[in-house]
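Every protein chain of the complex appears in place save one, which is left out.
Chain nomenclature is as follows: A and B, assigned in order of appearance, with residue numbering initiated at 1 for each chain independently.
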Amino acid sequence: MPETRLLLKHSGDAAYRSIQGYMDKGGYAGLKKALSMDRQAVIDEIKASGLRGRGGAGFPTWIKWNGIEKEKTKPHYILCNADEGEPGTFKDKELMENTPHLMIEGMIIAGWATQGDVGYVYIRGEFVDCARAVKKAIDEAYEAGFLGKNIQGTGWNFDMYVHLGAGSYECGEESALMSSLMGERGMPRLKFPHAPLPTVAGLWDCPTVINNVETYACAPYILVNGGEWYATLGASTKNSRGTKIFSVSGHVNRPGNYEIEFGTTLAELLEMAGGMKGGTLKACVPGGSSVPILNAEQTMNAVIGYEEMVDAGSMVGSGGCMFLNEHTCIVTFIWRTALFYARESCGKCTPCREGTAWMEQILDRIRKGGGRMEDIELLKEICSQIDGRSFCGLGDAAAWPVAGALKVFPEEFEYFIRHGHSIVDGPEYRRMAPEPLTPAKV
Amino acid sequence: MDVIQISDLRGRPRAPRPEEVNLNFSEKAVRELEQLLNHYPDKKSAILPCLWIAQREYGGYLPSEAIAEVALRLDRSYAEIEGVATFYTMYHVGHPTGKHLIEVCTCLSCHLCGAYRLADHIKSKLGIDWGETTPDGMFTIEEVECLDACDRAPVLQISDQYYGPVDDKTVDAILEKLKSETSPSTVRLADEIVQAQLHKRDQEKVSGN
Partner (left out) sequence: MAAAANEPQSVILTINDIEIEVPRGELIVESVKRIGLEIPIFCYHSRMKPVGMCRMCLVDVGFKQPDGSVRMMPKPQAGCTLPADNNMVVYTDTEKVRRDRKGVLEFLLINHPLDCPICDRGGECPLQNNTIFYGPSTTRYVEIKRHLPKAFPLSKYVTLDLERCIQCGRCVRFTEEISGDSQLAFRFRGAMMQPSTFELTDFESRFSGNVIEICPVGALTSAEYRFRARPWDLQTKPSICLECSNGCNTWFDYRVASLVRINGRTNEAVNEEWTCDKGKFGQNYLNSPDRLTEVFVRDGDKLIESNWATAFQQVSVAFQSAGSKCAALVGGKASNEDIFMLKRLFTEAFGSNNLDHRWTRCLPKSDALYRVATSIADFENEPVIFVFGNNIAEEQPILFLRIRKAWFRNDAKVIVACPEACEADTFAHTSLRYRPGTEAVLLGAIHRAATGAGGVDIAEASSITGVGEEAIRRAADAMKSGFALAASRSLLDLRNGEHVVGALSNLTIACNSSEKYNLFATSANEEGARQIEFMPSAEGKNTREILEACASGEMKALWLLECDPLSLSHDNELVTKALETVEFLVVQNHIKSECVQFASVLLPACAFSEKDGTYTNLERRVQRIKPIIAAKGSAKPAWKSFGELLLRMKGDPPPFHAHEVMQLIAASHQKFQSAIYENLEGEGVVIPANQSTEPQAVDVEYTAMEVPSNTP
């Protein structure tokens, strides 16, 4: 299947960033339609669309919206998770920079459907460009009467603010994001069944809808064209509907964001990105650093869909797809992945705090030539001691890539340990590997 | 943090009393904070934005006076503010950075595209290692985790700008250009982040229109 540009349709159009250009292309029609509809009908439309959260977990969006109390007793908050931090993912960045109104419109629709009072866009601190674009768009939306008091004569008030993070991957986890927004260390909070769902007690203990940028951005299209229409996209898959933006990077000729219909294959995605660069395909991390790595064969057979990807041995995740060429040392790559999680672990729970650091230490030792055969078994054990035992998903996400690589590329680890250097070598490898290096030939 | 000898069991210097803390925020900063406080139902939620203001006001980093001032302005304890500030990598607690902070992403995609080699080049050119500052106080180089601009790998961030994909040559040009900029770009970053959180009408109130 070719690229299906829906959210990114006007991404290259500079005028689309302003409210005028956006409305010229039919912007805010979805919101106007929603405001003319019954609140529940809006939620039903989202339900019909089959939209699932685009942040990584793939949770059905309508269930969150529907979970907000219908008889209002407290303020309701609409929270946008724009703390994109998953290595390999840069879709939200493009959406916020190029199509900020799309996301804002989606948030206002969510606000209308759930009787929201205030919306917050939590953007990671590094994304200053995004924050500027979103802030400008919010100002415009206020002036056009889509935000503020008595929106479009409905008598409904809705405010929206930008809140910037300050450097923490963990804050992309929804409950940690709420902690951070409330001025705390970005540590995750208790989740259901240990505590009420965010839709019951989220921000400041009030009902809160939290979705990813891309999820909100889908809402205007669903409202304009109908949920049933949206559900026709990706109908070839088991239970994934609509389009998904994949951020393609790594050793490809044309890295960038590609919006595809579910049911597209990874091979087609690679084709869109101009094919491999600097060598043949060795491996692929299809959904951001947290998902298990696929080898070339698995990659070429994988169909993109929430369930289909699991069958292929990995996950859709956040759509950060990295293709690795033949000169890549998997051991080094996985060490770097482990280093990322060790640095980003918030420290709240034992398995993640200690386990991620330990894994990084072992992999670092292996990559420096000091590996022991028993390290492979030890790493597997540590992964199983973290996976499912940590407080939040970060621990799982740290364990999966390591466990996955040990399963898919055991020979690379064994070779490295046995010989004290990588199975691959050459200038391309050495360009990728950090000092100190243990190449076969110096 | 130095290891203290067991023999030194005399207790510690005490934290400053509220009345001993100098409030150094400019008038503008105070008004900005006022506007930001309107965004949230409680004062605590303004800790992150307020730390950004402080980082700008105190010249690109957070000395202990900055932590104390934020704590007093938001009615929180010093320890809590320090705990929050040290959690996030973009706040520079305690130690100033160079005027220009070069943040090199070495995470997955950038590492695949040669970020470590690029970093070696910058390090040897500036004669400093990770986390160090050049003797003239101009540059600090830091390794950062994924900046989420993997399509532009290898990428680096200086102040509010992303640069990528960069190679040795383009980096040299960037450094050359930065040398002529004397105002600290770290302060600009903090300011941009503060401004991005203020609505147009907030900004108008701050500037008094």
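Worth a mention:
Just so it is clear, a residue touches a chain if its C-beta (ideal position, glycine included) is under 8 Å from a C-beta of that chain, and two chains touch if they have at least 3 such contacts.
A quick note: this is a predicted structure, and the numbers were derived from the prediction, not measured.
Per the touch definition above, the residue from B:57, B:80, B:103 or B:151 contacting the chain not shown is B:80. Contact with the chain that does not appear here is found for just one residue of A:62, A:127 or A:391, A:391. Listed for chain A, the residues touching the missing chain in the whole complex are 73, 168, 170, 185, 190, 193-195, 342-351, 353-358, 361-362, 365, 378, 381, 384-385, 388-391. Take chain B: the residues that touch the chain left off the picture are 1-6, 8-15, 64, 67-68, 76-80, 82-83, 86-87, 94.
The rule is short, and it goes like this: only the chains that are shown with their structure count from here on.
Between chain A and chain B, the centres computed from C-alpha atoms are 25 Å apart.
Residues of chain B touching chain A in their complex: 39, 41-42, 44-49, 51-52, 74, 83-84, 87-91, 106-109, 111-114, 116-117, 120, 144-153, 157, 160, 162, 189, 192-193, 195-201.
Of all residues in chain A, those touching chain B in their complex are 75, 84-90, 92-93, 123-129, 131-132, 134-135, 138-139, 142, 161-169, 180-186, 204, 247-251, 255-257, 285, 289, 320, 322, 324, 328, 332-333, 336-337, 340, 343-344, 346, 431-435.
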